[in-house]
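Removed: one protein chain of the complex. Kept in place: all other protein chains.
Take a look at chain A:
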Amino acid sequence: MASSDKPPTPYPVRGDDSTTPGKPMTMGQHVLDKGAEMMQSLKPVKQMSQHVCNFALYSHDPTRQIETHHYVHRLNQDFLQCAVYDSDDSHGRLIGVEYIVSDRIFEALPPEEQKLWHSHAYEIKAGLWINPRIPEMIARPELENLAKTYGKFWCTWQVDRGDRLPLGSPALMVSPQPVNLGHVKQELVTRRDDKYNISTEAIRLSRVEIGEPEWINPQADYWKNHGKGFAIDINTTEMKTRAPFP
């Protein structure tokens, strides 16, 4: 009925305007929001402590590539959870969620689960993964740790294909990899570099000494190692109920 690897039924309100459809916020709504915000603690979202800018590829079609903005909350030394947006400004669209685990945790996952995860070593060493506005020297010790982690990233809003609202089924995303199909397109990197006034190439050179993990589990990066990506289908089914529905 809906599949992450098939284009959705064309959404009528298309066009070059990539902004989310809908009327601008009213003053009344702003006032309401401000008032309520003062009374609520919003604790979980205040735990995000890092902004990471990165690139991701669709597992079912790695030629489709996006710039991502991860807002990272570390739960412990081995586990992070990230809210992922398509930009770092206040209009950023929430496009998905990524979870990051240490190699220790990854190795304990069942093999079928491991297929849904991707490695991070290459994108860190290639300078694609950055903490905007943070000097490399400060980020470095942590990058050494993160280079050994694996991630699982579900994308629920395929903005790169022009969807003005989140349509269809979640797509599994994967990381850039050192194969032709896994390289990030130059224009995406250049655009990112221009925005932050950095050079990904220079960053890559400065990260040459970051240790490669001794071993990257071949169940991860399944598209690269086994030629298969994953799509998610949503199908109609009988619902198990305890009361009438709907």
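The definition used in the following text is that a residue touches a chain if its C-beta (ideal position, glycine included) is under 8 Å from a C-beta of that chain, and two chains touch if they have at least 3 such contacts; residues count from 1.
One rule holds in what follows: contacts and distances are computed from a predicted model.
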For the complex's missing chain, which UniProt name, "Oil body-associated protein 1A", "Prolactin receptor", "Malate dehydrogenase" or "EEF1-gamma domain-containing protein"?
"Oil body-associated protein 1A"
Missing-chain contact, candidates A:L109, A:I124 or A:A147, resolves to A:L109
Residue numbers in chain A that touch the chain omitted from display:
1-3, 5, 8-13, 20-26, 29, 32-37, 39-51, 59-63, 69, 71, 73-79, 81-83, 85, 87-94, 96-97, 99, 101-102, 105, 108-109, 113, 116, 126, 128, 131-134, 138-139, 141-142, 145, 152, 154, 156-157, 165-170, 176, 179-186, 189, 200, 223-224, 227-246
